[in-house]
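One structure is given below, encoded as structure tokens.
Note that this complex is displayed minus one protein chain, with the remaining chains in position.
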Amino acid sequence: MKDVRLLAEAFAPGQFLEPFAQAHPGLGGICTFVGAVRADEAVEALELSHYEPLTLAGMNALADRALERFELMGILIVHRVGEMRPGEPIVLASAAAHHRRAAIEAVDFAMDHLKSDAWFWKREKRAGAWHWIEPRAEDHADLARWG
Amino acid sequence: MKDVRLLAEAFAPGQFLEPFAQAHPGLGGICTFVGAVRADEAVEALELSHYEPLTLAGMNALADRALERFELMGILIVHRVGEMRPGEPIVLASAAAHHRRAAIEAVDFAMDHLKSDAWFWKREKRAGAWHWIEPRAEDHADLARWG
Amino acid sequence: MPVKLVFLGKLADLAGAPEREVEAPLDWQALVGTLGAELGDALAGEKVKVAVNGAVLSDKTALSAKDGDEVALLPPVSGG
Partner (left out) sequence: MPVKLVFLGKLADLAGAPEREVEAPLDWQALVGTLGAELGDALAGEKVKVAVNGAVLSDKTALSAKDGDEVALLPPVSGG
């Protein structure tokens, strides 16, 4: 099962995780990562923008690559866009598999790609002004692990 | 926050995950692995036995090592003992961190050690008879990754 | 129908709007010319990509957009 969503409104991870788990009876394990807007006193809000014709298609292609590369029963990828406050979930990646290593590696793979190889642009509001966030060298190093 | 539990009764992952997530306001991400008894037509039940003076102490020591090794805000490890049926959760490992890689790696580390370096003995009931499960070479290879 | 330019990320700030319409046909030289110095320089930087109707060009200088096409200017995506 592949479930990929781009959401403009706040979400609770459980609303997607529970049906995803129930859709895979007989699974050996599920690995899930939930990323949230980090609390940082200086940051009032975070905004994620996307480009409709590329962003969701790219997430779908990423899910397909994870399904091909790892022995999975299913993958779930949910990403927020729009304006978010500290503590709100931004991203959820979950993989169900017969064996744990495939599930954990698929989530690691999906997160590295969502963070630096997906069509999202982020900006932070600090002291009332918006600032664009640039790519980080660390993210490219993470990505390079997957060849 | 360190939360380590050995449970003799069935559990729902959410009952531990929700308070764990709420105990870490400001987190950047949470990675969670839930392992369940795999469905296998031949297997009627799985039984995990433990040795009280070693098992829980070993899980606590593992949680401490993960906290030392990775930059975590907290770690949660829950393990079942006793008799279980296919589909029931056996193990839950969750790590909260400011950055995703620490959370994902800590869960990977904890699971490799829980699977082959923790004081649990497993047996399966097949056709009414119990069979002990031996260590697997694959598990030792997984463990060797952590040096 | 004109060509629709879509500016993403900080390019939208530089452009002063997320979208702009320009006359067709539109090639690379015409695009750089219509954008003005600051935006033209940003676009010429090797990290900015260009997509036509949702397909990223492997060579953006080979741009050739016609009536009704949507041309997106894509700065590097943000990290984690």
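A, B and C are the chain letters, set down in written order, and residue numbers restart from 1 in every chain.
By our rule, contacts are C-beta pairs under 8 Å (C-beta built on N, C-alpha and C of every residue); 3 or more make two chains touch, one makes a residue touch a chain.
These numbers come from a predicted model, not from an experiment.
The chain not shown here makes contact, within the complete complex, with B.
Within the complete assembly, A:100 is the residue of A:50, A:80 or A:100 that touches the hidden chain. Not every partner is drawn; the one left out touches chain B at residues 35, 49, 51, 53-54, 57, 115-123, 132-136, 138-139.
FYI, only the chains that are shown with their structure count from here on.
A straight line joining the Cα centres of chain A and chain C is 27 Å long. A separation of 50 Å divides the Cα centre of chain B from that of chain C.
Multi-chain contact residues of chain A (touching two or more other chains) are listed as 35, 115.
Across the assembly, chain C contributes residues 80 that each touch 2 or more other chains.
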